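Here the structure comes first, spelled out in structure tokens, and everything after it is commentary.
Right after this comes chain A.
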Amino acid sequence: MNRRQLLKLMGFSGAVVAVSGCGGAFGGGSAGGEGSVKVGLLIPQSGVYSPLGEDMRRGWDLWLEQNGGTFGEYEVDTVVADEGEGPQTGVAAARRLLNEERCDVIVGIVNSAVALGIVDMVNEAQKLLLVANAGAGDITAGQVSPYIWRTSFTNAQVARAMGAHMATLDLSGGVYVVAPDYAAGEEAVDGFTAAFTDAGGTVAGQSMPPFGTTQDYQPVLSRIRNSGAEATYSFFAGSEAVTFVQQYNEFGLADEVPLYGSGFLTEGQVLSAQGQAAVDVRTALHYSTELDSEANSTFVEAYEGAYSAAPTVYAVQTYDAAAVLDQALRGADALDGDAISEELSGLDVLASPRGEWRFDGQSPHQEMYLRTVESVDGSLVNAVTDSLGEFGQSS
Partner candidate 1 sequence: MTAVLSCRNLSRRFGAVHAVDDVDLDVEPGARHALIGPNGAGKSTLLHLLSGVLSPSSGAVALEGRDISRLSVSRRSRLGLSQTFQHSLLFLSMTARENVALAVARRHGVRPWPRRRVHSAVADRAGQALGTVGLADRSEVPAGSLAHGERRQLDIAVTLACEPRLLLLDEPAAGMSPAEVERLGALIELIPPEVTVLFVEHDLELVFRLATTVTVLHLGAELITGTPDEVRASDAVQEAYLGTEGQHTDLFLRPEPAVDPASR
Partner candidate 2 sequence: MPSILASNLTSLLNGLSIGFLLFTLAVGLTLVFGMMDVLNLAHGAIYLAGAYIGWYVMGADPTWTVFLAALGVAAVVGLLAGGALSLLVQPLASRPHLDQALLTLGVALILAELLSMAFGDDVRSVSPPSALAGSVDVAGGSYPIYRLFLIGVGLALAVVVYLVVERTTVGALIRATVADRDMVSAVGVDNRKVRIAVFGAGVALATVAGVFGAPVYGARPGLDWTILILALVVVVVGGLGSIKGALVGALLIGQVETFGRSLFPEFASFVLFGALALVLIARPRGLFGAPTGVKV
């Protein structure tokens, strides 16, 4: 009986909609005023990723400040929303930016799950999403969406660079591979292992400790020691990177088995928290503050002037996101996803503090650097010791 009543109600409301044909949830809506572009900056402001969010915001603000706050002819109106720690907050915040704030473009996103979680939303809204950090390959692989582009990296891309490099070292005892047990960790492990073994390297062992709940890496460190490996490749970020690098040193492995990793292992604030334990750790990444180029030194100087802090790769990626949007909006005749995407696919080489890069598909094709942590005047930096060649999402 209840069900019939319910169905009746549903039918009734359906009829109302059919008649009225408009209203509330069913209406469309277009973005802000003439001559301005509304950008939703979706970055973590709370939770464990918030330091990254801070860097991203600075990169974004810095570019706008340097370039008069406009993309092409458009005034930029930035709305910031909190991505939080994951999709529960991030997806809701994205929806707010798209539906409530009616943003034309969304920029940012640290957590891959958030990016993947809003794919459908972006597709349906036909708005551009420019990912400025999240590294899951799937975000821009296999045409998930024509509207999702990225100015950062893929997890596998960075790992492959290190894998290819380590295969050229004389490590007859093999390399031990460690990454947290989650999607990004797995992508890094797969990317590293494929590139490393293809080039003739031997993997001495592999551990994937639980993500987010591991406080103590001693069991892993014991296994590394017992494996007889001559080097360790690791993928860690944030607090796990701090803990891992410090314990790697405390348990005496740093002197015996050199530590390598993807660059997030020693990037930004993480490095200063690790302190001396991080010295001599070698990582691969597409940026370092120590890059010797004019573009970079100008950028670093401006950044340090504005924020009294050294820039990070996260700031650069968002800085570049602004630059990319600027280029695209110079040519675009509209602010919808199709128009901007078309402009993006036509872009050539982009100049950036990280060096020149271009889009390979919808993700950067860029040079990777070998970085070694060194102590310079009492503070730690990622000195650039080598170039690892150019890598794209798939090659």
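Candidate entries met the following condition: all candidates are chains of the complex that A comes from, given by their letters.
Keep in mind that, in the parts below, a residue touches a chain if its C-beta (ideal position, glycine included) is under 8 Å from a C-beta of that chain, and two chains touch if they have at least 3 such contacts; residues count from 1.
Remember, it's a predicted structure, so these values are computed and weren't measured experimentally.
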* Asked: In the complex, what candidate makes contact with chain A, out of 1 or 2?
  -> 2
* Asked: Tell me, which parts of chain A touch candidate 2 in their complex?
  -> 46-48, 50-51, 54, 181, 207, 209-210, 213-216, 218-220, 222-223, 225-226, 238-239, 242-243, 246, 250-252, 269-270, 273-275
